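For this view, one protein chain was removed and the others were kept in their places.
Chain naming follows the written order as A and B, and within any one chain the residues start at number 1.
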Amino acid sequence: MWDRVAEELPRFFTYYNVVFFLKAMFTTFLLSLIGCVLGSIFGGLLAVIKITKSKVLWPLRALALVYVEFFRRIPFLVTLLLIFFFFQAFGLEVSVFTVALVSVWVIATAFIAEIVRSGLEAVPTTQWEAAAVMNFNLLQTLGTVILPQAWKVILPPAFSFFVLFIKDTALASQIGVVELTYSAKVLNNKGFSAALAFGVVLLLYYILSYPLAKFGAWMEMKLEISKHRSM
Amino acid sequence: MNYTIHFSQVVEYIPYLIGGAWISLQVAFLAFCGGMVIGLFGAMAKTFGGVIIRRVVDAYVSFITNTPQLVQIYFLYFALPEAGIVLDSYEAVLLGMTLNAGGYLTEIQRAGFLSVRRSELEAAETLGMNLMQQVRYVILPHIMKVLFPSLSNLYILMTLGTSMAAIFGLEELTGRALNINAETFRSIEVFSLTAVLYFFVTVAASLTLLFVGRVFFRVKGKVF
Partner (left out) sequence: MKYLSIDQCDAYYGKLKVLDCVSLDIEKGDVLSLIGPSGSGKSTLLRVLVGLNKPAAGRILLEGQEIDYQNKRSLKRARDRFAIVFQQYNLFQNMTALKNVTIAPVKIQRRPKKEVEDEAVALLNKVGLGEKLKSYPDELSGGQQQRVAIARALALKPEILLLDEVTSALDPELINEVLDTIRLLTQETRTMIIVSHEMSFVREVSSKVAFMDAGCILEVGEPRLIMENPGTDRAREFMTKILHH
């Protein structure tokens, strides 16, 4: 195996291949990033819906609950396939990247809704009460009092989810998205050693994930310190 | 929409799908057990071992947690044959999932080791317990209680993770769904059903773990 790898190395790392890998790596990164950013927006919205108390809104709350519980308990591959076939059924011609992106978005929304809910719950009820008796409405309370305090509890797990999802994007290769895993298969199919192709891709995932994970840990530490700023 | 939903055509396949779910659970269970063994050795190595062995374990854990399980299995399935080791789909998936679980479980169990405080051990010693008794009555229950949430969480994730075995042709839940899809082309119905089955499987697993946790380890938790 090693002989073959050594022999193929120079042919493997051509300019074209390297660019190909970098593009694939970028696709992987973008999939997770954009999906999670969109997921944060909608996840935040779902979390807010879940804390409303008016009787009129209960169908929305029920929907939010079902959505969050459901999509957190289904494998990414299944969600991906479901969304793929949904687009197909509706006759919508979209790129596989779009399908994968929507899938990441849908799942991120569910997970981040839970993270945001947790963050909102971390803010003491007394803050809510103080705002309520001064006649703050829900949006005002959230915007001026709760979120400025909750974001420190929300950001680390949300970022950590984003880094985690980079690995899950590997499954997008199954519907043909040209991300990092797919690129390994392409090169393997072209005749290169699988050890080389998949080995390099494993390394590239590592290079993508490790620094981001370290950054996330650093950020979490800084936020933890700032919470106890003047104590 | 040029597609009409016909669940009736798919309903007959439900037992077949449930059989697939059962296989998913088995694979997850086996991989979890194997991973626990690896995790135990890894955690012990990190807690008691010398610098070199610690670095090796760190590298292993770092590698596992920063790369996708799918690609890890791809490597085992496609790359190992080039070194003379040929694994069939089931072996590759099982080995891959076990090694993957081992990485996460090393970290989890290490946290467990660290959580046992010296004072507890000293108290046990003064009560006259020898090492075996200390382990059985003080360390193990404590560790299980501390680790139970992480372990349950990982197990659920692994159960969901078995779905990628379908890519290698394994006939677990997702694999069978793909088969049905190939036959009937009722894609949305099949995969909706599959999704619902995974949902119920994870809820059932959560409830079981909750029950086990409460009864055997006095751990409190919630499903929703």
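Observations on the model:
The working rule: contacts are C-beta pairs under 8 Å (C-beta built on N, C-alpha and C of every residue); 3 or more make two chains touch, one makes a residue touch a chain.
Model, not experiment: these values are computed from the prediction.
For the chain that is not shown, the touched chains among those present are A, taking the whole complex. Screening A:Thr14, A:Ser95, A:Gln140 or A:Asn189 against the full complex identifies A:Gln140 as the residue touching the chain left out. Touching the omitted chain from subunit A are residues 126-127, 129-136, 140, 144-145, 148-149, 229-231.
To be clear about the criterion, only the chains that are shown with their structure count from here on.
If you check the complex, the residues on subunit B that touch subunit A are 1-3, 62-63, 65-72, 74-75, 78-79, 81-84, 156, 160-164, 166-167, 174, 177, 187-188, 191-192, 194-195, 198-199, 202-203, 224.
Across the complex, subunit B is touched by residues 1, 4, 69-70, 73-79, 81-82, 85-86, 88-91, 167-171, 173-174, 180-181, 184-185, 188, 193-195, 198-199, 201-202, 205-206, 209-210, 213 of subunit A.
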